[in-house]
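One chain of protein is taken out of this complex; the other chains stay put.
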Amino acid sequence: MGRVRVWRRSVFLLLVLTLAASSAGCWGRQELENQSLVTVMGVDNGTDKRIRLTARIAIPRAAAGGQGGSGQGSSLGGFPITAEGENILDALNGLQQITGRDVTVGHLTILVLGEEFARKDVGPVVDVFSRTLQFRPTTLVVTCREKAEDFVKEFTPGEETEPSVMIRKLIESTHTTLGGSPFVSMQEFINAYNTIDSDPWTPYMTLASSVAADDSSERPGTGEDGEGSAQEQDMGLGDRKPGGDKPDGLKVVRVLGSAVYAKVGDVQRMVGTLDFYETMAANLMAGNLRNTVLQMAFPESHEEVSLRFRHAAVRRRINIQGNTTYVTWVIRLVGTIDEIIVHPTLEPLGREFSDDVILSAQEEMAALLTKTFRKLQSFRSDPIQLGRSVQMKFATIPEWENFNWPERFPDVQGTFDIKVSLLNSGFVYRHPYPR
Amino acid sequence: MGEAMSKGRRETEDRNRPDSSPVIQLGHIDGKQVTLMTGFLLGAKVFLMTPSFIAARVGTSAWITTIVGTGLALLGLLGWLKWANATSDLAFVPALRKTLGRFLGDLLAFAILLACLAGAALNTRVVAGGAVIGLLPHFPIEVIIAIAVVTGLYGAWLGLETVARVAVVFAPLTVISTIAVIVGAGRFIDLRNLFPFWGLGVAETIKEGALNTGLFAVMPSVMVWKSYVRAPENLSRGTSGGVLLAGVIVTIGTAVSITVFPHPEISRIIDPLGILARAVYLGPFLQRLEAVFTFVWFFTTSVQLSVLYIIAFILLAQLAGVHTYRPFAPAVGLLLFAGASIPPSILSAGELLHGILFQEAGIALVASGWVLYLVARVRGMAPREGGNPRGRRSSDGPPLAGKKLRAGGKEEPSKLGQS
Partner (left out) sequence: MRPRNPWKRLLSLITPARGRSERKSFSLGTRPIHGKTPQGKERAPVEGTKIPKRVKDSSDLLKEVFHVPHSSDVVFREIVCAKPAIKVVVAYIEGLADSNKVQSSVLEPLLLLSSIRNYDAKDPVTYLKNALLPSGQVEEKQSLEELVEGMIAGDTVVLMDGREVALTVETKGWEHRTVSTSFSERIVKGPQQGFVEVLRVNTAIVRSILQSADLVVENIDLGATAYNRCAMLYMKSIANDKLVAELRRRLKSISFSDVLASGVLEQMIEGRKTLIPSVLSTERPDRVARFLLQGSCAVMVAGDPFVLILPVSILAFVHSPEDEYVRWPYGNLLRLIRYISLLLVVFLPGVYVAIVDYHAEMIPTQLLMAIAASREPIPFPIYVEMLVMYFGFELIREAGIRIPSPIGPTIGIVGALLIGEAAVSANLVSPIMVIVIAITAVAAFAVPNQELAMFTRIATLLFIIAGTVAGLLGVVSLTYLGICHFASLTSLGVPLLAPIAPVWKSSFSSLLQPAAQDMRLRQTFVRPKDKFRAPDEPRLWDIGETASHRLRSSVLEEKRKEKGKTEEGGDGGSHEQGKARNRGPK
């Protein structure tokens, strides 16, 4: 009896397996070598309301170490193609028409929005990302100053072989070490897009020459953060630097700050930019800041002090009185004095010096934060998710919706209660001087 | 030896066995296993898809409604347990028949069976649909449905004990994968999204919470285990633990979904935890693991389906009064395949599930335990204390009693008591 049962069961299993095998027939099987992996994709306005997609297709041989693939991908890493279409999928089909392999966006890591496109309407992108599951919610969104096509086609991946890896690392490092750019994935972008309590923002980038800028002022950061991006703020955003200094014309990516989006009329679009330090301030207001560097020009003869903040605790105190919302950011910063440029002829700094630094750092920070907040209010955009904190004051959703946060945001009275504490005094027994 | 002859002889032998009470001999399960099986049965499906349905209606207080729903479900369970106690050692369907009379009893049993089958079919559809859209875009959905049905069915085919053990094996896996998803999505979690605390209002929240009891529509079906638990007290402890477990799972799932997807956004997403799994970012090279998580959840769903199937099998066998459940397997499999293939989309499957099963009908099923208990008390059925098998042959039972009742299937009370 038992034998028959086992026999039956095995036949049953076999039947099921063969059925499954024959009916399933390996439908979705797709060999790797038949896939064109799009890792960086740029979106632009095309001719007459169409969308222009530019993709940087990875070349595995080149990326895997160049064995046998040298010369194909050139130093740019990847193979850029462009197509236009009525919408994004249509444009993707256009890409498919000019590549031999299947265009696969499953590995899309960086989505670049051209500023021109972003200032019109980002709706199509958000829509395709939330409907088509092949696109990843972890894709990072970036806005670039020039046309995305140029950006995607021309930038050099630098130390990396794979362009997307380079941009991801760039964003990560500027975000974590300096707070100079937001780290926004498509998921967060869509979340902010769909809710009234916050607005999306993205890193803002541009192409720049690979040779160092002639500005010789000291650089904050560790050097891996995008080739001296900090001084960009001094030069101003509009200061476009053509990358023609070197004969090979290699262009690198430079992080300028962040692009801020807001709902204007019926569409959500880019409304303005924050520079590197403003982005840092916005990150601080959003509570996303870990490390940053603050430069201060000191009123007296010591010219410049560099503070590195290693920890930031941010609390928002919200008070709603009638139509006005009062927000106080309680910010506690812990940092160290890392660099001081003093006049060599002066006496060595005293211990009381750090108190001065703290005071002026607090002032400086408050000024920066106030300026940034005003700017955001003028954009009518809330990427710092202040709305999310304000909504906690409401018991039910209807009350919150009646409050009409987007309308109220520009009238919010923001104040900053900043306390800086320093782990060191900046005092050295004898500061170095030339003999 | 002739085939027919040997078979005939075997049957006579079976019938002539001294203790051949026609019970489906599935073995016995203990309290822990009951808990896990109930948890899988009630938790898994809801866990994957309901957060957005609930959140669409009540907004940010969805997790409170699930707590309310769980509380009410526990209350309903108490009625069922009291009834189970009052009908002492009778098996589920015979006990129903004894309480309500043959017609009404069978009707209620059929209703529970229907809830099981509909739940199973629609869940299969939802899972298969999710797999097709997210992971195997080129696969025909029928194949995936077939695979899901067959895998679930195989576990049930092997018996109640097997299903119980499988539930034990996969429980930690499910928990670990869920925790991994939550941790991995930690970057997106923002507790501020849980506010405004009361969603659309306190009254609305409580009302929706009461409606959410319907989520536990298949809960009464765990009572079919009443004659298979090792010791009588295992049933109450196991099932209430299971309902509580399911409630916790649903609440956590809902709360996490809400914290990640702010209020209007969550109502837009069909499968928030699936999306969450897609967004998991454990590091630059550990992303895109959602296929793994989703497939671990396939285990979860398979266990759930196996549990549903075994319940359906037991109910069918007890209704038909036969020894074995296995002849039902192919039919039930085909039925489920058909049922799962009917809904045109995930959304419609989910809506069907919610519209039909998880609302009034579900609440009625959950609440009918108290009705049964009251009827049983009115009819004078004694609670188990005495442990006497009087109930089995009492003459004041429904007219069918006699032979048919015994044929319905039950355990030997004396033996039950021992263990």
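A few remarks follow.
Here the chain labels run A and B in written order, and each chain numbers its own residues starting at 1.
Note that a contact is a pair of C-beta atoms (placed from the backbone, for glycine too) under 8 Å apart; a residue touches a chain by one contact, two chains touch by 3 or more.
These numbers come from a predicted model, not from an experiment.
When the missing chain is restored to the complex, the residue among B:L75, B:L135 or B:V248 that touches it is B:L135.
Looking at A:T104, A:Q362 or A:Q377, the residue that reaches the missing chain in the full complex is A:T104.
The omitted chain makes contact with just one of the residues B:V322, B:L335 or B:L374: B:V322.
Across the entire complex, the residue among B:N212, B:S306 or B:S368 in touch with the chain not shown is B:S306. Interface residues of chain A facing the missing partner chain: 1-8, 10-13, 15, 20-21, 24-26, 28-33, 35, 37, 39, 58, 60-61, 63-65, 67, 69, 104, 106-107, 109, 134, 136, 162, 164-165. For chain B, the list of residues touching the undisplayed chain reads 1, 3, 7, 10-11, 13-15, 17, 19-21, 23-28, 30, 32-33, 131, 135-136, 139, 143-144, 147-148, 150-151, 154-155, 158-162, 164-170, 230, 284-289, 291-292, 295-296, 298-299, 302, 306, 322-324, 326-327, 329-330, 411-412, 415-416, 418-419.
The working rule: only the chains that are shown with their structure count from here on.
The touching residues of chain B, when paired with chain A in their complex, are 10, 59-60, 133-134, 136-140, 143, 146-147, 150, 188, 190, 192-193, 195-202, 260-265, 268, 275, 278-281, 284, 287-288.
Interface of chain A with chain B (complex): residues 1, 16, 19-20, 23-24, 27-28, 30, 106, 130, 133-134, 136-138, 165, 168, 172, 185, 187-188, 190-191, 194-198, 385, 388-389, 391-392, 394-400.
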